[in-house]
Structures are given as C-alpha cells and as structure tokens.
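To keep things clear, I will list the structure first and then write my remarks on it.
Omission of a single protein chain aside, the complex is shown with its protein chains in their original locations.
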Amino acid sequence: MNNQGTFMMPPAESTLAHEVDALYYFIYYVSLFFFVLIVACSLYFVLRFRRKGKQVERTPDISHNTFLEILWTVVPTVILAIIFVWGFRGYLKLTIVPKDALQIKVTGQRWFWSFDYPEGVNSLNDMVVPVGKPIALLMSSQDVIHSFFVPAFRIKQDVLPNRYTQAWFEAKNVGEYDLLCAEFCGTQHSSMLGKVRVVSTQDYNRWLEEAVGSLGAGMPLKDLGEKLYTSKQCFTCHSLDGTKIQGPSFKGRFGSEAVFTDGSKRTVDENYLRESILNPQAKVVAGYLPVMPTYQSLLKEREVDALVEFIKSLKP
Amino acid sequence: MATTSTHSAHPDYLQHHFSDPQQQQEAAKLGMWIFLLTEVLLFGGLFCAYVIYRSWDPQLFINANKELSVPLGALNTIVLITSSVTMALAIRCVQLNKSKQSAAYLIATLAFAAVFLVVKYFEYSHKIHLGQLPGQFYTYTGIEGNNPHIFFSVYFMMTGLHGLHVLGGMGAIGWVLWKTVKRQLHSEYYTPMENVGLYWHLVDMIWIFLFPLLYLIG
Partner (left out) sequence: MYDKALPQPNYLSEPKGLKSWLLTTDHKRIGLMYFAAIMGAFILGGIFAMLIRIELISPSKVMMGADAYNQVFTLHGAIMIFLFIIPSIPAALGNLILPLMLGAKDVAFPRLNLCSWYIYVFGALFAVYSMFANAVDTGWTFYTPYSSETGTAVISMALAVFILGFSSIFTGLNFIVTIHKLRAPGLTWYKLPLFVWAIYATGILQVMATPVIGITMVLLVLERVAGIGIFDPAMGGDPVLFQHFFWFYSHPAVYIMILPGMGIISELITAFSRKKIFGYKAIAYSSLAIAFISFLVWGHHMFVSGQSRFAAMIFSFLTFFVAVPSAIKVFNWMATLYKGSISFATPMLYALSFLFLFAIGGLTGVFLGALAVDVHLHDTYFVVAHFHYVMMGGTVVALLGGIHYWWPKVFGRMYSEVWGKVCAALVFIGFNVTFLPQFVMGSQGMPRRYYTYPEQYQAMHLFSTIGSWILGVGFLIMTIYLLHSVFKGRIVGKNPWGALTLEWETTSPPSPHNFEATPEVTHGPYDYDKIVVEPT
C-alpha cells in the first residue's frame, strides 16, 4: 500500500485518509492552475508592455470587460462551491462515529495522553488498537485545552475541559503512528506525544488479556471486586449504604432473604450472586424493574469471583 | 486648478481645517455616531455572554434574578429617563440662546445621574454584604442550582461597565456645563452639547435594556 506518503502528505493509514488526500490534491492542482495562470499572464504583460525609453505616453482606456468579469467571478464561485460541498461531505464522514465502533476514552492532561478501555485497562501515551476496526474516541481534558492529532489518520479534534468531544478512525495497516498535541498547552506542549499502535486482532486480544490479567493479578479478590464495583459502574444502580437506587443495595445483601417478582424466595448465596451478574433477568427482586444488562461477556471468571467476594464482605 | 477660499468669515469656534461651520458640525456628529456604534458593540459582547449563559442554565437565572430589587431598578430607570429629558431640554435651550436655563437643565441632569449612582451604591453594598459577588468571591448560599456566581459575574460586569459610562457621562456633562457658563456654546455653535446629549441617551438606552434583562425577566 501507499506507506510512504506523498511529497506533501504523510502516509495515508486510515480508511478516510485517501478521501482527505483526494480533496487536498484536487485543491492543490486547481490552485496550481490558477497560480500559473496569474503568474504567466502577469509576467507576459509586464515583459510585453514594459516601458521603453523615458517618453511618457498615453495608455488605452480599458476600464472594464463585462464578459471577462463575469467569467472570473462565476468560475471561481463554481469551483469554490464544489470544494465546499466536497469538504463538508468529507467532514461529516470524519466526524460521524460509526455505531459499531470500539470505544476508547481519551483523557488529555499536561503533558500526557491517557486511554481507558471498556475492559478497565488504562494505558498512557500508548494507544493499542486492532487493525480494520472502527475506533471511537470519547475525549476530555483534565486541565487546559489539548488537541488530539494523528497525521497518518488525518484526524484532529480539540480536547476540552468542560465537555466531551468525539473523533473516530479505522486503521488500515498494522504499524506505529505518531500522536501529537496540536493545541498549545504549556511548557512541554511539544513533548505531549503518544503512539497509536495498530496491531492485528489476535495481538490486540492478547494485549488486552495480558493487560486485564495484570490488572487484578496479585490483588486480593475482595480488593479487585471493590475496584470493579467502580470501574464497571455497578455503583450507578447498587449502593453500598443501603440506599435503594435502580437495584437493591449491596449492603448486608449476602445471607439475607430475597423475595422475587414471581413471589418465590431464596437466600442470597454465592451461586445466586453469580447468576444475577451473568444472567440478571433470571430472578428479579420484587419492587425493582428488570433493567440490568448481562455481564456475561464483559467479566472474566476471576472478576466474577472478585465481585462475589466483595459483596460478601459488605456486612449489614 | 481653481481656488476656493472660505477665509472671509472665520468664527473662533471653527477649526482651521474645516471650510465652514456646517462641515465641522456634520463631521463631529458623524464621528459621534460612529463612536456610539463602538459603544453598542462593546456592550454587545456582554449581552452575548448573558444570552449564552442564560440559555445554558435558564433556571439559574430565574432563581438568581429574584435577588435583585425590582423597585430600586425601576426607580433608577425613571431617574435615567428623566435625566434624558432634562438633557434634551438643555440642548433646546442652548439652541434658543437661553444659556442660564440650559445650565440649569444640565445641573438637573447631573443631579439625576448622581441619584442613579447613589441608588446603585445601595444595591451594590447590599449584595456585597450578602456575599453575592462574582466568581471566586461569591459566598451567598441562598440560591438553588450550580454556579449561581455566573449570574452575578454577568450582573456586575454589565451594570459596572454601565456605571462607568454614567460616570464618564457626568464628566462630559460637567464639561459642556462649563462651556455653557462661559458662553462658548450658543445658537450658532452647540455641537459639543448635542454630542454629549447623544452619548447620554445611549447610556440611558443601554440601561433600558439592562433593566428588563437583569431585573424583570424571571
């Protein structure tokens, strides 16, 4: 593939990079044409009609030419209209994130980039992504404004402190690409560099597994569970202090008696907790709606163990 | 090349680079109108900020707005409108060569301006007392919602800048008052007073926008 880039543009490594380059080169050649036209005409006139001798002469009265004037108003207008539409369409493609994209949370902070994966993995300045899969970036800043810029992917988006911004890309080839901060952010602005490491799907899964593994390795199950309670957003529905939110509180849950919507009862034990995490709709506690999603594919075996251990530890 | 000489009648108020008093007056008036345009744009930035923050959090503005005293705001509105009337009367009098009456009206305008500032002083000191100050100095706790200090940032910025314009206007009125007493302004030449009048009406107009936006819209 075109890994060398062209004289003007860096290698085109995302699915949309070629579209951006096509417009770039369209404008480039149109500009070149008009530039050569202007310079050639000017040069020709200047040389052809240069003043000879000291004698002062009258020059012809050429004050306007309706045809020419309409021509050089309409032609640029039409060309610019084409470029506008083309540019806007490309912009929509660059900014509208595909639905099936892999979500990565990007956080800019003086002077490094932090990436959070849905699996709970965090990585600094090193974004590992699978090749051939759209990657959606949800971005915000911890301090001043930064800008996420990957030249090879032709994407750039400011990263703001008070709201989220979004960008996306789909890498075409395995490789390592520069990530730069493009909005001035202080002393180390030019060192706020990262890498986007595009790897094969297998390598990506392996990397993720290792990262997830190392995430909880050596950590007591209870502590890992506590960490997951936050990182998996359990807290949005289950409190630790007995407060009723969308779901029952975890406080003193273990060992208590649960009453379900169908009227049946059961003591809360390890197997019930496990079932409720992996298949929440099987038994719904009376007084609550069946709104919890399944965590079947989102949690590893050890993580389920950890959450169960954590809930067990929360005595009444 | 023809020569046009207009040096025959050259009154002392006519500056040398103008050919006649009419040209001078037109130039001064046009200049004043352009200056007023810049003033409108200066406040325009703040009005934009008001609109943007209001649209972000309308409830906050509704809650915070209750803290302002409508009677005091209304009193100030009446005071300023009256001062615009006395200003207009002062110009009318100087056009009719009634210098003394003109001066009296100017003094009345000054007095109204002072009343405005005194009322403003009481409003401000009450707010300072309650801790309803902009930004980091905000300590009041009686308003619901996030960041109520934003409302007071906008309030103090807008009324503060307006207050500065009232002060500046008083200076300008004082200046034309002095010129009137010195009999430098008369039916032939009253451009400075006319321009100060235009400026004063603008200050009045801006308040007429500020009053409903800050005090009334709930």
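We call the chains A and B, going by the order they appear; numbering starts again at 1 in every chain.
Note that in this section a residue touches a chain if its C-beta (ideal position, glycine included) is under 8 Å from a C-beta of that chain, and two chains touch if they have at least 3 such contacts.
Bear in mind the structure is a predicted one, so any value in this text is a computation, not a measurement.
Every shown chain that the unseen chain touches in the whole complex is listed here: A, B. The omitted chain makes contact with just one of the residues A:E57, A:E257 or A:E301: A:E57. One of B:E39, B:E67 or B:E123 touches the chain omitted from the figure, and that residue is B:E39. When the missing chain is restored to the complex, the residue among B:A90, B:I150 or B:V203 that touches it is B:I150.
With the whole complex as reference, residues 1-5, 15-19, 23, 26-27, 30-31, 34-35, 37-39, 41-46, 48-49, 52, 56, 134-137, 146-147, 149-150, 153-154, 156-157, 161 of chain B touch the missing chain. Contact between chain A and the unshown chain involves residues 5, 7-10, 19-20, 23-24, 27-28, 30-31, 34-35, 38-39, 41-42, 45-46, 49-51, 56-65, 68-69, 72-73, 76-77, 80-81, 83-84, 86-95, 143-145, 147, 149, 151-152, 154-158, 160-163, 165, 178, 180-191.
One rule holds for everything that comes next: only the chains that are shown with their structure count from here on.
In whole angstrom, the spacing between the mean C-alpha positions of chain A and chain B is 50.
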